[in-house]
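In this view, the complex is presented without one of its protein chains, the others remaining in place.
Then we have chain A:
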Amino acid sequence: MAENSPTVQFLSIDGEFAPSEAAEEYLPYLSDLSDDDHRQFYRDMAISRRFDEECTNLQRQGQMGLWPPSHGQEAAQVGSARASRPQDVLFPTYREHAVGLVRGIDILGIVKVMRGASLGGWDATDPKNGNFRNYTLVIGSQTLHATGYAMGVAFDGLVGTGDPEVDTAVMVYFGDGSTSQGDVSESFVFAASNQTPQVFFLQNNQWAISVPVSTQSRIPLYLRARGFGIPSVQIDGNDVLASYAATRKHLDEARAGQGPAMIEALTYRIGAHTTSDDPTRYQTAEQLAYWVARDPIKRFEAYLRTQGADEAFFAATIEEADDFAADLRHRTLALTAPPLSSMFENVYSEPHALVAEQHAWLDAYELSLREGA
């Protein structure tokens, strides 16, 4: 990061604690973090990296239709997710695997979606899934859902009561490409108009598949929100402490009734857009090397070592991540196709004659094929 950069950064790329000028106002939000919290951040990032690698491998082995890698974006995701409270509600795109992990969903749900075994993957209304809403594949659509949800939270009186168990915020994740979508601008408008308890968390991973962020915007993306009357900040998205502190501050303020805010986390998609993509067609080796040198996990590892984390901790984390991946692989291979009936169920909440008729027809047709065999 350049000198006098407006970017919030606590850790240098070598893991040295050296807050930028912009980071100073966020320092208080780090004060109550313990060594255990720091190690939890590290474990979250390491496990999600290992999870992501395993899923990429599973796709390459034909076990998944598609995989959108999160490799490189772990600090942005883990820091922001760890800054949220249990009652907060988080709306992801389709790449927030580490956020889902932190919020406690059964991560197999994400695999189900990408394997073609389920459309939604997990029940976002089940409290054990941490208010982590379902993935949304149409770019930017979820920003409006989040804003509407946040309007409802405010109508329900769950903002600004001063009770930390009650006050609730909504956080929505979106990417640099989506900032060009009308829905994102409209959600800024509705959020500002309604002063929703909401944080817009942008992961600027520099690429919308093959299109660089310079094609989406001539100004830093965090400045966009200000034109809508929404305060915003740019952070080093590969610094988990910056992600945590910035999100903590703005979620706290949203819960307190101070309205929406936007965070732009500068990060990089080390992997492909999805396993169907080939980044070598548009990304130079130098670009990749630049960002690999800023790897969020290596950086935090270096920091933790200066804080006394020993080899045994890192070895145990690797083992934990390997066990996690092995279990995931085992459970992935055991996944079966959903029953045909699932195609017809829940198209509507209430009975629907046409769908019922077509369901009955397919059942009878399938039965006739079996009887004829």
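Criterion: a residue touches a chain if its C-beta (ideal position, glycine included) is under 8 Å from a C-beta of that chain, and two chains touch if they have at least 3 such contacts; residues count from 1.
Here, contacts and distances are computed from a predicted model.
Name of the non-displayed chain as stated in its UniProt record, restricted to "Preprotein translocase subunit TatB", "TRAP transporter large permease protein", "DNA polymerase V" or "Pyruvate dehydrogenase E1 component beta subunit": "Pyruvate dehydrogenase E1 component beta subunit". Among A:A124, A:A169, A:A246 or A:L304, only A:A124 touches the chain left out of the display. Among the residues A:A46, A:L90, A:A146 or A:I270, only A:A146 touches the chain that is left out of the figure. In the complete complex, the residue from A:D106, A:E186 or A:E253 that touches the missing chain is A:E186. The hidden chain makes contact, of the residues A:I219, A:L354 or A:L369, with A:L354. Seen from chain A, the chain kept out of the figure touches residues 118-120, 123-126, 133-134, 136, 138, 141, 143-153, 155-156, 182-183, 186-187, 189-190, 193, 342, 345-350, 352-355.
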